[in-house]
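Removed from the display is one protein chain of the complex; every other protein chain stays in position.
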Amino acid sequence: MGFEIEISNLKKNYSYLTAISDLNARLEKGDFITLFGPNGAGKSTLLKILSTLLKPSEGNVVISGHDLGKNRNEIRKIIGFVSHQNMLYENLTAFENLKFISTFYSIKKPDEICGKLLQDIGLYERRSDPVKTFSSGMKQRLSIARTLINNPKILFLDEPYNGLDQEGIESFSSILSDLKSKGHTIFLTTHNIDEGLELSDRLMILNKGKLVFDQKNIYRKEEFKEIYFSVLKN
Amino acid sequence: MKNILFILTFIAMLCATYTSLVYAPTEVVMGHIQRIFYFHMGTVWAATIAFIVVFVASIMYLVKEKRKWDIIAYSAAEIGVLFITLTIITGSIWAKPVWGTWWTWDPQLTTTFILWVLYVVYLLLRSGAGKGERAAKYSSIFAIIAFIDLPLVYISARLKRGISPVVFGPGGGGIAPEMLYTLLVSLVAFTLLFIILLKQRIKIIKMRDTLESLKYSGEK
Partner (left out) sequence: MNKIAAIFWKDIITEIRSKEIFPIMLIFGILILLIFNFAFEFRSEITPNAISAMLWITFIFAGLLSLSRSFALEKENDALLSLVITPADKTYIYIGKLLSNFVLVFLMELIIIPVFILFFNLDFSSNLLSVLGVVALGTFGFIAIGTFFSSMALNTKMKELMLPVLTFPIIIPVIITSVKICSSILDGKDFSQYKSSLQVLVTFDIIFAVACAVLFEYLIEDS
């Protein structure tokens, strides 16, 4: 059967530092995958490579049948990327931010779609307020809406919970579970094992650039915590 | 093979020294000071080759993204800056007695000076852009733009001032054949010198690469 994301022999070096060494993985469509790992493990690098922002040093990635090396723009049409940096323009309003980005995806009827997205994330009432007046949780929700503008099949989320308060985390999680139920493939990285565990179908652990754990999620939080720390020790 | 190149360069430099200091006739008007011109031309020639190499290697790097091309561009730029500095110094030494001034802003000199500035900036950018791919990419881009910029500098400098006195070359009238031979020997010698310096520099950078990667793999 075809996989949504196929990573083969992926390597990434920053001059002499190896960020990712020889990584292989096959990810299924519609899965919610969470990649755990301590800071500096190479999670961000991996996510940037998958979301076409960095070129790998060696190896290849095929996303939804498109080769990353050859067909970058095809992949860009079907993915979304959210990081702990919200990637928003502070002086534009929520609506303007979405509409601005929609231009670059050549979206038809942008006003309708932007309005709908703002409703989905519960920011429709604040659509005409500049983003700089928003809380970090609201910004992160808007950031998700921004990335949904092209209705991506696959979503890459790089430490999206960073800098969110408890309320922000909860509302963000509910958006994620909503997206999961709509059939988006979601790939999330985090260094905090308290986050994203319940939503995940599949758990991975990256340590020092190596994929050291890759299993279906059949664990309770305490069990996985034990596994996580024992894996990191080795 | 490597030694042959060394010996050839050595002989060529000796020949160039002999021909320019002894063999070439003394120029009637300028006197002995004109003899520095053979070295002046040699350095400017080597610098020109160097900057063409930087330009080509930079394009190749952007297209292929191979470290090899980056090393070539970087090495050639360093050597180019060295030679162009020598060009400016020898030129000034020549200009003081002949023109009565160390420096004048005629189009050729202006362009040479900007050339020097551009490639010094290139080296600055290399050290400022960090290590690895980004530094390589940015400096390649800068090198390409700088190379395109040079003819424009020359054109604009010509617009600004009158055309400089032509000392050698097609407009300079008849020159003694001995002078021409001397110049050719000098150009050959400096070409060889450039090649040998470039090879050495590339080798050093490659060795440093190996050393660094060993160091990092040792730390792991």
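Odds and ends about this structure:
Every chain is named by a letter (A and B) in the order it is written, and numbering of its residues begins at 1.
Here is the rule we use: a residue touches a chain if its C-beta (ideal position, glycine included) is under 8 Å from a C-beta of that chain, and two chains touch if they have at least 3 such contacts.
Bear in mind the structure is a predicted one, so any value in this text is a computation, not a measurement.
Considering B:I11, B:I155, B:A176 or B:M207, the position touching the chain not shown turns out to be B:I155 (whole complex).
Within the set A:L17, A:L53, A:V212 or A:L232, the residue that contacts the chain not displayed is A:L53. Within the whole complex, the absent chain has one touching residue among A:N9, A:N24, A:N91 or A:S135, and that is A:N91.
Even with one chain removed from view, subunit B keeps its contact list with that chain: residues 62, 114, 117-118, 121, 124-125, 128-130, 133-134, 137-138, 141-142, 144-146, 148-149, 152-153, 155-157, 159-160. Taking the complete complex into account, residues 51-55, 73-74, 76-77, 79, 81, 83, 85-92, 96, 100-101, 103-106, 130, 146-147 of subunit A touch the chain not shown.
The definition used in the following text is that only the chains that are shown with their structure count from here on.
Contact residues on subunit A toward subunit B in their complex (touch as defined above): 14-18, 55, 208.
By the touch criterion stated above, subunit B contacts subunit A in their complex at residues 65, 131-133, 209, 212-213, 215-216, 220.
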